[in-house]
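The complex appears here without one of its protein chains, the remainder shown in place.
What follows is chain A.
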């Protein structure tokens, strides 16, 4: 087990290193740059060059990368070009905000989707199943920003029941009740999006399990139907669902850029869009790295859960699990 963890950790470091190189290259390959964006248009070529030199942007890319890497390894995420703020100070609060929004939506969708999908598998093509199918199609097909705007139009503008956007009213910052009110609309949008997939996965996975021979064996033993499904079926059906959940985990932090923009939610998704437009290289690098760490951690958690649910999977054993 220890050996497995160590191996896994080293693999992760290599992956992170490669991701950082690729991201760094991509960001700098994008047309335009910080000098064009925040320097005044009237500035002379010489002055712009001098500015670029001051920021270190005229040096060869590999050198710029090494400088970034050196800072990163010492815990220095760099500073923004504009205002020269430390990246951490901008980034960390948005991570928390996104987790509140995404975590609520994600957990809510799981709590609805898994029991509902399982139930639907036992009554396939019944009215409940058809309803879930319909909601899934809507969830998949409808752009989240459009659905978000519709909800705002109805519940915030027409009915005036809920706040239009932001995380808190301007005079109520930090109050839980106000936060909950602000969560309702964006959470509805995001939950529908998650639910659309999960409810289908849960149903399909369980339907497949119910066809298995060991389910017939359970019935032949005289196990009553509810126990057949919830004891003999459920644990097997959860195995593929866990993979999907693990892969979705990073979204919790990387956020939903569109929804955060529509609802003016001060999260990481919105930050990424803003910073991409402003060519704030250091912030973009930091966001990418945080997301990459989460992808790796998410996969690792999924593998741990696998081993917990499925005795055939043994961590660290050859062929037991994909690294």
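Keep this in mind: a residue touches a chain if its C-beta (ideal position, glycine included) is under 8 Å from a C-beta of that chain, and two chains touch if they have at least 3 such contacts; residues count from 1.
Criterion: contacts and distances are computed from a predicted model.
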One chain is missing here; what is its name in UniProt, given the choices "Lactate utilization protein C", "YibE/F family protein", "Thioester reductase domain-containing protein" or "ABC transporter ATP-binding protein"? "ABC transporter ATP-binding protein"
For the full complex, which residue in A:48, A:223, A:276 or A:289 touches the chain that was left out? A:223
Chain A positions in touch with the non-displayed chain are 212-214, 216-225, 232, 235-236, 309-312
